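One structure follows; several queries about it will come next.
Apart from one protein chain that is not included, each protein chain of the complex appears where it belongs.
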Amino acid sequence: MRPAVAALGAVTSLGKDWPTTWQALLRGARSSVLFADFDTPRSLHVPDEVPVSAIPELERSLTSDGCGAAGRLVRSVLEQITLPGLGVIRLYGASNHSETDILLCLSQNEAAPSSLWRALLIDAMPDSLSWNLGTWVYSACTSSSHALAAALLDFADGESQDAIVVSADALSSIAVAGFWRAQATTHKTCTPFQEQRDGILIGEGAAGLRLRPPSRTSDGQIHLLGIGMSCDAGHPTDPDPTGTWLEQAIYDAINWAGFSPQDLRGIVSHGTGTKKNDAIEASVYHRIWPNAEVPITSIKGAIGHTMGAAGLCNVLVAVEASRTGLLPPTVSNGSNSIEGIDLVRDSARQIEVGAPVLAVASGFGGNNFACIVG
Amino acid sequence: MLPDHQTNELPAAVDDAVLLKRICEFVADAADCSPEQVGADDDIYQALHVDSLGAMAIFIDISYEFRVPEPDSDTEFAALNTPTKLLAYVRARSSFTPEPTLQTIAQRIPTDLSALSPYGDAFRFIESVLLYDSNRVVTEMTWRLENPLIMAHFRAGPHVVPGTLLSEQVAQSALLLARLEGILAPGEHLMLTQLRSEFRAPAEAPVATQAEVRFRATVRGHFGFGGFCRIGETEVARVKGIASRALGYE
Partner (left out) sequence: MPIPLRVSVTNGLPRRDSSDTFRVVDPLDDPVMEDNASIRHARYYGRAACLASSVARQWSQRKSTRPGRLGLICNGGPWSLQASWDFVARAREVGARYVNPLQFPPTLISATGTAAATAADAHAFAYVVGWDRFAFFDVLHRAGQAVRHHLADEVLSIAISTSNPAISLAAKRAGLPEPVNVALGFALSEASENADFWLLDIGYDESVLAKYPLAQRYDAYYANGSLSFTIPVPLVGGEAYGATAAVLIMSAMTCHKALQTPKNRDFALTFREEKHFAFAVFRLG
């Protein structure tokens, strides 16, 4: 079973829906503000030298049951992609730091309502959604990727005929402070896979994708063709320096889809903009494609690293790239790209319409995920 | 490692052996071993296998405990690879210039704050300057019950400081910052052209509020600024605005 992608939805710093976001990505737009300018009522006062990619006018207050910005983002995406359809829709969700707003609020307010404490204990994100959830997955920045895997396997088992995978993370002071003090945040512009890169642009956003059985006529539908996953199982934050397990995940996805590496026409990389990740990821691509025959892009300089939603955001870009035949450019600062890869920059790159495109994600704890669409 | 409390003694007044012992404790925490296992000349990366997170933790601990700055570059980080070298670093950098305090700034702020606002003292909402460094100023205002503006607001109580006054404190702090930064010519003033305020919690008089302000962007005579008002650790207002150059207040 290769389920078809029936609808895409997103809220990012570049757009309140997926079409707007996609057009902005194609134009090479990017969104970045200083953390101090980002309106958070529960800030830990992270110095404002930290740029972040924030969604304009996002309501960030907490309801008494703990629903905050992340919950609102999920709802917004669900509204975009919940089209009329037959049967029961199963929901696969993912988040990362969704509860931290509550934590900060509680740490400052002894007299908080008991519902807020309850939300903290049982996780506000899923509890605040009145959906019949299929599965809620946590695996740091590959959370949404593993949720997608769960949906795909349920399709393969015939357990589901209509599924929505949705993921959201909102900016949290804990995440910004943590990444900043781990020396992982960019100081200026996040420029993945370029020599002068200096770190992550921490972002926020939500992505959603609806899966349906493939139609009999192949009328431009994009399908989920294969997945692969692995875990470095080594360091809590750093990727395995050899990239062995990331490479394994990519090969597993290629094998699942029944392709050879040469069949792929584009890669939407994890590409965080940190020295370590991009060097290791590029070396893996170079090993698989020694002649840099597949163009690579990263969207994290444009919309930032959307944490738990990042993997699904990459899948959305891969789906749209295959459907339209355009790979959006990577944000650039004019410095050279890492040698051995073909980095798409400055303008969108044309690829074959309907061609298989690979989306990659990695996360804290060493999880790797690869997904092929086409 | 989380130091139980910050060392009040300056490094210069502390014996090297004491300093080294404390540094070894930080290294041991980052290396996940006991302090006894850390030798003064052990390579913290090669011998003790401290990773990038651990290295950062060591320098943060040292920075907090001894009030020395963190190294400026990756090269400097990597070169400070033994407890002995870290001790030398603490010694060398303990004479760094500390953040300006109220005392150090006293000579740099305008001696006559009343000249700050053209409306005179009755409409000046900065009583003292707590801190000024590059593109940042922190001011304080004490809102007393006898202040007529407070008395007139909710006369029967509670005497909540009007949000517009908190916003004005931030805006006046931005004006002060512009003067301290020297970006206004003599006779030049700033006029507030846009303001957006969000209020997080009530400030009930009598209370002292601290306003912290920075400039965010400068475009042809227009200055975007952002700041907030706090009561201690509690944020009560967040303010953004644009001020534009003006000659006089006619």
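General observations
Chains: A and B, in written order; residue numbering restarts at 1 for each.
To be clear about the criterion, contacts are C-beta pairs under 8 Å (C-beta built on N, C-alpha and C of every residue); 3 or more make two chains touch, one makes a residue touch a chain.
The structure presented is a predicted model; accordingly, all values stated were derived computationally and were not measured.
With respect to the full assembly, the chain omitted from this view is in touch with A, B.
Note on the undisplayed chain: of the listed residues A:17, A:123, A:162 or A:263, the one touching it is A:123. Note on the undisplayed chain: of the listed residues A:25, A:55, A:91 or A:104, the one touching it is A:104.
When you scan A:143, A:274 or A:322 for touch with the missing chain, the hit is A:143.
Of A:25, A:81 or A:177, it is A:177 that touches the chain left out of the display.
Listed residues A:231, A:250, A:309 or A:338: the one in touch with the omitted chain is A:231.
Although one chain is not shown, part of chain A still touches it, namely residues 44-47, 96-97, 99-100, 103-104, 107-108, 112, 114-115, 117-118, 120-123, 126-127, 132, 135-140, 142-143, 146, 150, 153-154, 156-157, 159, 173-174, 177-183, 229-234, 236-237, 245, 248, 363-367.
Looking at chain B, the residues touching the absent chain are 1-2, 6, 29-30, 32, 53-54, 56-57, 60-61, 63-64, 233.
The rule is simple: only the chains that are shown with their structure count from here on.
Separating the CA-averaged centres of chain A and chain B is a span of 34 Å.
Only residues 34, 36-37, 39, 41, 43, 48, 108, 181-183, 235-238, 276 of chain A touch chain B when the two sit together in their complex. By the touch criterion stated above, chain B contacts chain A in their complex at residues 51-53, 56, 60, 198, 200, 214, 216, 226, 233-235, 238, 240.
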